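One chain of protein is taken out of this complex; the other chains stay put.
The block that comes next holds chain A.
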Amino acid sequence: MSPKALKGINRPNNLSCFTTVFRSEAGCSERTRCISSGLWALWSLVTVRADHLPSSPCTPSTALLSPRLDELRPLYMDFQATTPMDPRVLDAMLPYQVNYYGNPHSRTHAYGWESETAMEKARKQVADLIGADPRETVFTSGATESQQYCVARFYKAKKTHIITTQTEHKCVLDSCRILEAEGFEVTYLPVKNNGLIDLKQLQETIRPDTSLVSIMTVNNEIGVKQPIKEIGHLCRSKNVFFHTDAAQAVGKIPINVNDWKVDLMSISGHKISGPKGVGALYVRRRPRVRIEPLQNGGGQERGLRSGTVPTPLVVGLGAACEIAQQELEYDHKCVTVLANRLVQKIVSEIPDVVKNGDPDQRYPGKIRLSNCLFFLKWESLLMALKDVALSSGSACTSASLEPSYVLRAIGADEDLAHSSIRFGIGRFTTEEDVDYTVEKCIQQVKRLREMSPLWEMVQEGIDLKSIKWTQH
């Protein structure tokens, strides 16, 4: 029987039965004990005897990517890109993946009713985290889809001006570019050196025909926290819709859409230890924000986003939001301590390191250090630090070798922009992780700097900007 066929067989539900099986699996070459289901034992024997496979009964397809058991996995320090799913979230989702598989929009039977109850409960959990009404939340496939609804054609005939910043996430900037091609006028507000926008400049930029202001709450690359409350009040006073991309901020800082006077907000599931592929959109009801549906069909989600709501994913998102609300203070405390530890240790050992972004108005878990390398490119440090999973910019721009546009926007020099890396700390980071990262980072930076001819020149006191590089 093929392993795939065996997978479908009913396995015993008894937890103790499982633990018996696992306790007996001590290595690839050991036999397993027979348990209640004979076929289950046969499957285990087949797996255990295969030396090249890991010692678990189920061989996930990812085993093909890194088959060797003695290869160690790198340390994950890229919490801005995505976060590991919290075990409590997984636990909440599994019943809806296995047993409660009904379509939440089926009105005629219990399967539909129980899924709908779960979906509404998740909606309340998401709404409670941001201080909104459950009727104001719409489930989408992620923050990018939520953004498509927001950065869109509001009152196209009369108001054709949109304001955003230069440090926004790519999905907002790309949507703005498309709107520009359609005839809208978009102003990309510059940011100050600390990454924050100038409120006065925003006030002056708002015109009578401005329909939307879109500013992200916490920047994913430099971690600065914009003064959303002030911006919200300003926009409300000028009768302009205000959208904020809170994907990186939800669950990490306290949010209240009513205090902040936010009209539209995008939430992403996988940034708050939830599942990937789900997000939410907050759409204010009073005063009403009329957005156009992008997906038409059966009229689900108040006609704004038709399509079956994926119950397991939204249950996961709801659970993630509830956990984030409960753990907000604790996580913030832990992350602050670890972030300070990381920065202090690096800055004390390596001279000429600059931390990008405002030191106070920030979320501590997102640290970007520039000039760690002083005229060494970030690729060399990231390749040297192969034991630690780090990045130099947002995941969507990580394929490009160009320095991050966010750093250019905050006025960093070319050299600084080329030599900066981003550390992400989250709920699951430990002190050992930080110490290990710091140790490796210091070691590799010192080693690379010793090899670098530019560093030698700097040590001799030559100003690198004064050098005229000859062309060949």
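Quick note on the criterion: a residue touches a chain if its C-beta (ideal position, glycine included) is under 8 Å from a C-beta of that chain, and two chains touch if they have at least 3 such contacts; residues count from 1.
As a convention for this text, contacts and distances are computed from a predicted model.
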Protein that the absent chain corresponds to, by UniProt name, given "Putative transducin family protein / WD-40 repeat family protein", "Integrator complex subunit 11", "Response regulatory domain-containing protein" or "LYR motif-containing protein 4B-like": "LYR motif-containing protein 4B-like"
Out of A:182, A:432, A:450 or A:463, only one touches the absent chain, namely A:432
Looking at A:91, A:185, A:259 or A:456, which makes contact with the chain not pictured? A:91
Of the residues in chain A, which ones touch the absent chain? 15, 18-19, 22, 54-58, 60, 62-63, 66, 68-76, 84, 87-88, 90-91, 94, 330, 334, 387-388, 427-428, 430, 432-433, 436
